[in-house]
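Take a look at the structure below.
All protein chains but one are shown in place.
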Amino acid sequence: MDKVRVGIIGSGIGGLHATGLSKCADAQIAAICDIDRTRASKLAEDHSIPTVYTEYQELTSDKSVDAIVVATPNKFHAPMTIAALEAGKHVMCEKPLAMNAVEAAKVVEAGAKSGKVLMTGFNNRFRGDSQLLKKFIEDGELGEIYYAKTGWVRRRCFHMLGGWFMQKDLSGGGPLIDLGVHVLDLALWLMGNPKPVSVMGSSYAMLGPQFFKKKGMVYDVEDLAAAFVKLENGATVVMEASWQSHVAKDEAYTKLVGTEGGADLDPLRIYKDMFGSPVDIQPQFDQVSGHEMEIRHFISCVKGESQCISTGEHGLHVMQVLDAIYESTRTGRSVDIA
Amino acid sequence: MDKVRVGIIGSGIGGLHATGLSKCADAQIAAICDIDRTRASKLAEDHSIPTVYTEYQELTSDKSVDAIVVATPNKFHAPMTIAALEAGKHVMCEKPLAMNAVEAAKVVEAGAKSGKVLMTGFNNRFRGDSQLLKKFIEDGELGEIYYAKTGWVRRRCFHMLGGWFMQKDLSGGGPLIDLGVHVLDLALWLMGNPKPVSVMGSSYAMLGPQFFKKKGMVYDVEDLAAAFVKLENGATVVMEASWQSHVAKDEAYTKLVGTEGGADLDPLRIYKDMFGSPVDIQPQFDQVSGHEMEIRHFISCVKGESQCISTGEHGLHVMQVLDAIYESTRTGRSVDIA
Amino acid sequence: MDKVRVGIIGSGIGGLHATGLSKCADAQIAAICDIDRTRASKLAEDHSIPTVYTEYQELTSDKSVDAIVVATPNKFHAPMTIAALEAGKHVMCEKPLAMNAVEAAKVVEAGAKSGKVLMTGFNNRFRGDSQLLKKFIEDGELGEIYYAKTGWVRRRCFHMLGGWFMQKDLSGGGPLIDLGVHVLDLALWLMGNPKPVSVMGSSYAMLGPQFFKKKGMVYDVEDLAAAFVKLENGATVVMEASWQSHVAKDEAYTKLVGTEGGADLDPLRIYKDMFGSPVDIQPQFDQVSGHEMEIRHFISCVKGESQCISTGEHGLHVMQVLDAIYESTRTGRSVDIA
Amino acid sequence: MDKVRVGIIGSGIGGLHATGLSKCADAQIAAICDIDRTRASKLAEDHSIPTVYTEYQELTSDKSVDAIVVATPNKFHAPMTIAALEAGKHVMCEKPLAMNAVEAAKVVEAGAKSGKVLMTGFNNRFRGDSQLLKKFIEDGELGEIYYAKTGWVRRRCFHMLGGWFMQKDLSGGGPLIDLGVHVLDLALWLMGNPKPVSVMGSSYAMLGPQFFKKKGMVYDVEDLAAAFVKLENGATVVMEASWQSHVAKDEAYTKLVGTEGGADLDPLRIYKDMFGSPVDIQPQFDQVSGHEMEIRHFISCVKGESQCISTGEHGLHVMQVLDAIYESTRTGRSVDIA
Amino acid sequence: MDKVRVGIIGSGIGGLHATGLSKCADAQIAAICDIDRTRASKLAEDHSIPTVYTEYQELTSDKSVDAIVVATPNKFHAPMTIAALEAGKHVMCEKPLAMNAVEAAKVVEAGAKSGKVLMTGFNNRFRGDSQLLKKFIEDGELGEIYYAKTGWVRRRCFHMLGGWFMQKDLSGGGPLIDLGVHVLDLALWLMGNPKPVSVMGSSYAMLGPQFFKKKGMVYDVEDLAAAFVKLENGATVVMEASWQSHVAKDEAYTKLVGTEGGADLDPLRIYKDMFGSPVDIQPQFDQVSGHEMEIRHFISCVKGESQCISTGEHGLHVMQVLDAIYESTRTGRSVDIA
Partner (left out) sequence: MDKVRVGIIGSGIGGLHATGLSKCADAQIAAICDIDRTRASKLAEDHSIPTVYTEYQELTSDKSVDAIVVATPNKFHAPMTIAALEAGKHVMCEKPLAMNAVEAAKVVEAGAKSGKVLMTGFNNRFRGDSQLLKKFIEDGELGEIYYAKTGWVRRRCFHMLGGWFMQKDLSGGGPLIDLGVHVLDLALWLMGNPKPVSVMGSSYAMLGPQFFKKKGMVYDVEDLAAAFVKLENGATVVMEASWQSHVAKDEAYTKLVGTEGGADLDPLRIYKDMFGSPVDIQPQFDQVSGHEMEIRHFISCVKGESQCISTGEHGLHVMQVLDAIYESTRTGRSVDIA
């Protein structure tokens, strides 16, 4: 394989992927697909993409295409990814992998059957700080990580929300599936991807419905959620996500506590003992774009040069936790993950 | 009743209460009791306390005493408080109210039967910042509080731990019952004391046993714990406590999120919207000693001038949550509180 | 009226207004007028303005023009504004409204006679922080404002002064009429525009004449001035303005003290008591351009959708104070404003 | 004269002077006088003062006493100082010199007639930073100072006010005479004591009466005042003083602007141009007690070793300004000082 | 002479000089010379340079050229500069003037013989802060400077090093000749260019060889060096330079200690005593480009309007010190400079 020929579905976040691919010597963008031809054509022009489609089936049946990036509203992630895999394409699907765990399991199954690369687009894993922290952890600097806190909360972002984000039948959920999915994945990945086994959670919609009602818009997802997740290795992850709530400030964080050391991401710090004294370690790291490094990794996997570190299974596990949070909100008790 | 005549059991933290009582015009310290007569006598001398006992039964049967402060190791809280109540004394018992919820329930029952004041010594409620925040909340500035995070974690305090703290049969537990009890109570009290109904928790002893084994000492309690608590009104509290763990720094915090505003304690800040814009409100407050204001409140309750705001029931509810955290650690699932 | 057709006189600050108007859906720039045709043509090209005039009479007699923005050297403010009003145009005149109070009164009179919108261009009123503070005040958060301090002082700006600014016969004055006019207006407007009744002031020209003499240029205005202004409602405003003086740093500020609260603009803070404790309120606000919001307001007034909040009378009152400062400098005593 | 023998009237601030005198090798405290014998005796014991009087006439007629420090409530400053001068004593009278300018003039007259040292206790002149700034000024570093701003404002100090401060018949005024007197004097002294010739001012009592009424106390002085003062040399001083008002924070400041440089006191900074560039000069200075250095200066003057730098005339000029502020508040116009 | 016609040799740093020359009204770029015609042509296009040469002899023999800027790898500085001088051109040669002191002496000799301007390109002398500090020093503000510390050290810059820098036969040395040359010159120039007479130094290559060996590249220069330099006037300069070493952070500094004051460059501060107190003077200065001001000075010298302040002799003295450092590293003792 010379240059990997990539097709992109969706011209919103897809534009970001086009930028990343343009910098990637091993890839070329073969086609862009969007139901809105105008937006697709604009992107095609910006990145010299030769072909524009408006139906994704046109893309999946394009023989010249090796790999497909799915970057549409959440509702379409699963069906498009499955179709692409069945058509023999390698696929990188934007997070979340699907609307819920049932769908996500089908995507994973299709990936396994296809023998192709199925990657979930967890771009935050590919940031310079995340990658460096992962090296510390893999080298045993934190020992066994038994406790983690992770969250992405915002004080005010309703005014930035557009289109389909607030409609559950298009998005699958609110800040949990938009932001929480990122930080939960970060924590699990840094901990070595132990499986979640039991979850208690609460989700709330205290501000959104009222805010959007005034604007004549529907809002039927949560606006804040929190969860307590037990993992198969006995560790615990505490998580929260919010689009809007009366908190001090916007904040994204992942904090890990292990037997030999602890760590903060955002900003990156390691806490250990050396020679009997507590030490804070402050590393410098490369300020690389997570999105760009993510797409480079995908291309490398497609070429068989790397093993995919952000698999469909990882995307499924995160969806299982999210499903469980919604169910726990209904039942008031913890929910087991089979 | 002229001056309330108070007896103190325990000369450790009891010394602190003696200091507070000395500043209180409405009270006088009638007696001090400690099994270690030397320590008791020292305290008696410092505060001009006329009587020293070594058996608490001597104090509870002292007719001249109106009220008793129980400030002994946790194991003795329940029996001494019950004995004092049965002897017709008003009692302020240091937190935790007992070693577990079963014991705590008996204390509450004894309190109800006695008709006397039964106060749990949650001194952090009485700090200047806590009291001021409570006023904001009671005035509706935060609206309905539906989400809270609270915790007290330390990076390093094993070297400060003495005596009975690390032995479960004397203390009832580790940082949960020592520190967690404070912050959980603060959150519940600020939220208006809704009852906890379901709890998922994890407790760990990853560093303590090894650390103290080197010193030839027993350590059989947790060193870090976290929990997720659902309340009867639908709100959620997330909590953590630790004596030692690889975290950035020592930290005690209580963060509240409500429909009309949010708040941080430590340091005190209120977050609201005014005229369509987010505002941060930074109040100045009196730097009063929580312990001193607590004892003043107790005396005022004994004199019938105030209604007790830190009841035995509140102490019981916190114990129920702690019990549930330990059980959830064993079962891996949430635990209902009857 | 569909789109308001606006003509601009003056292509210096007029360029800023052209930019604002370009973003305004309800307006179109019909013509630009400048005695320097080259500069006018350049602006016309940048903003696709169809017509260029070099004599303002051409513009005022252009029937297709609804409204005129006067943005010339101060000397021409009054005659051009009066001419435009008499020609039936709505006018927004840059501050100061005129060279002195006598002239300003004639402008106001012409405005009244015309029945058209006459707006003084106090753009600082339209900044996000000013507008938000005004809402707090109108809602009574500060109570009755009885004392204000306002100023705009610079350590060094002689090297930035060009052309007509330093010549009294063109400008009417120095930093008082350039900077002081802004901050005095801000204070008065925030206080609810009570009329100034008595003024004591001092103006100095200690550095300017010498500095410009070295460059062979005339400088016959003040370089620093301060004033004490009593208002009809009993309140006091203290004011200062300087282009260059040996102060710590450049600074623009407006500080208000009221019976229920105080406030700082630059940066915006509110000081109050809540529940018996002093609180500092720090609002977030939109970083909008004062110039752009100002022109939007003017268009809205012209369309009859808003009541003008920055009237000719307000411009007159400020001029009365400035005149009084110069007179008080001469007399050494306070000056009454009729 | 060997050691100057000093008598002190008043044991409040008088205690501070006793401390200063104790450190002064050239002086000894011969007697202390207070109508409250208990307080006087306590002070006598602390500083080994041999004689205690309760009537000031006893002290003024004590032949063994060379000098007297008057440190009583303001009402008594003038009569006691005059009596002491007439008895042939040197006098240092706490600021303000009197209740008003008429009284102050009589004190000055008595001083002149007596031929003794009459010093006004402006202790802030004697601080390390004030003294150092004075050296810069006297050396011409600021050139001619033509503009000054000075003030002492507090956000909250009603709860610190006791006894006679709020009663005009005892104090002569509120924050103007308590705090304003200090900062106005500092500015005038640093400027070389040019005479004030015209004053416009405003004083307000917006918060005090109501605050103290709740406590059943009388409050009939101002709580905030501001003034604009023209000096005989053409310079201007703007001044403010407040005990309580809705301002950002407590602040005392003196800012000077001269032809060659400017300065801030609190903290001390000098602003100049050197080699064509603006420079900020930050001096280090000795952290000496103003009160102690003041009393050392008084003793030195009494011994004839120094010329008094804080004269009765200076005290009078300040009083003339304060009187004029009150009058200007009534008349709404400026007031000339004869 | 109308406009100075300048030829540039070398299109790397030469581009920077082209930019500076473009802003210089008194000069025009007549020709650009580079062995790589493509790079030269690119530069010619960017700056509208009429002639492109690939052999420097073409340029030196171009009669229309008045002055030449030599901006090639160090190895070529001496031969090209000498050739240009011999061809009757004024020359500004980038620092270092040559590969070593022997070569540098020949350059200086050629300059003297030619009677033309020979300037060494010490651009840091021409920064706003350097120029302002020089004025303070020349005015005697620091008195006699007897001690200086200067250095330019980096924590990590191996990854930025390209091409010929690490090869001694092309560069003459490592960070000493790249960075040290700048700071040593700054110190000497600010001190008034006293001649160095004796030098002890140490140079190390502890990290570079290993780092570049991994990349298959040669590295045969030092990576850190330090020196102690005695000057003819008795003063001492301590110096250091490094491209990469385990230090806290990148840092360039020059610190001067004199009998009347001291100074820091980076950032600019002056330390003196005034009126018996230590003062810190913080000047503001123009943020001008050293490179641009340097080339303006060269043009001014060529036109005979200025005396060259950055002579060939200065370049020679610095080279003598560098040579001595290498020799002292070998001998372990100090080295005299003849």
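Per-chain residue numbering starts at 1, and chain names A, B, C, D and E are given in the order in which the chains are listed.
By definition in this document, a contact is a pair of C-beta atoms (placed from the backbone, for glycine too) under 8 Å apart; a residue touches a chain by one contact, two chains touch by 3 or more.
Since the model is a prediction, treat every value here as computed from it, not as a measurement.
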Determine which of the presented chains are touched by the chain that is not presented, and list them.
A, E
Who touches the missing chain here, E:N193, E:T236 or E:Q284?
E:T236
Can you tell me which of E:Q167, E:S202, E:Q284 or E:S306 touches the chain that was removed from the display?
E:S202
Against the chain that's been left off, what residues of chain A make contact? List them.
132, 135-136, 139, 274-275, 277-285
Residues of chain E touching the missing chain are 142, 144, 146-147, 149, 155-156, 197-198, 200-202, 204, 206-207, 224, 226-228, 230, 236, 238, 240, 245-248, 255, 257-262, 264, 269, 271-273, 278, 280, 332-334, 336
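Rule of thumb we're sticking to: only the chains that are shown with their structure count from here on.
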Over the chains that touch one another, what is the least number of steps taking chain B to chain E?
3
Which neighbours does chain C have in common with chain E?
D
Each chain counted as touching chain B and chain D at once
C
Of the other chains, whose C-alpha centre is the longest way from the centre of chain D?
A
When centres are defined as mean Cα positions, the distance from chain D to chain E in whole Å is 60
On a C-alpha centroid basis, what's the spacing between chain A and chain E, in Å?
52
By the touch rule stated above, which residues of chain E touch at least two different other chains?
none
Take each protein chain as a node, join two nodes whenever their chains touch, and name the resulting shape: line, ring, star, complete or other.
line
Okay, what are all the chain pairs that touch?
A-B, B-C, C-D, D-E
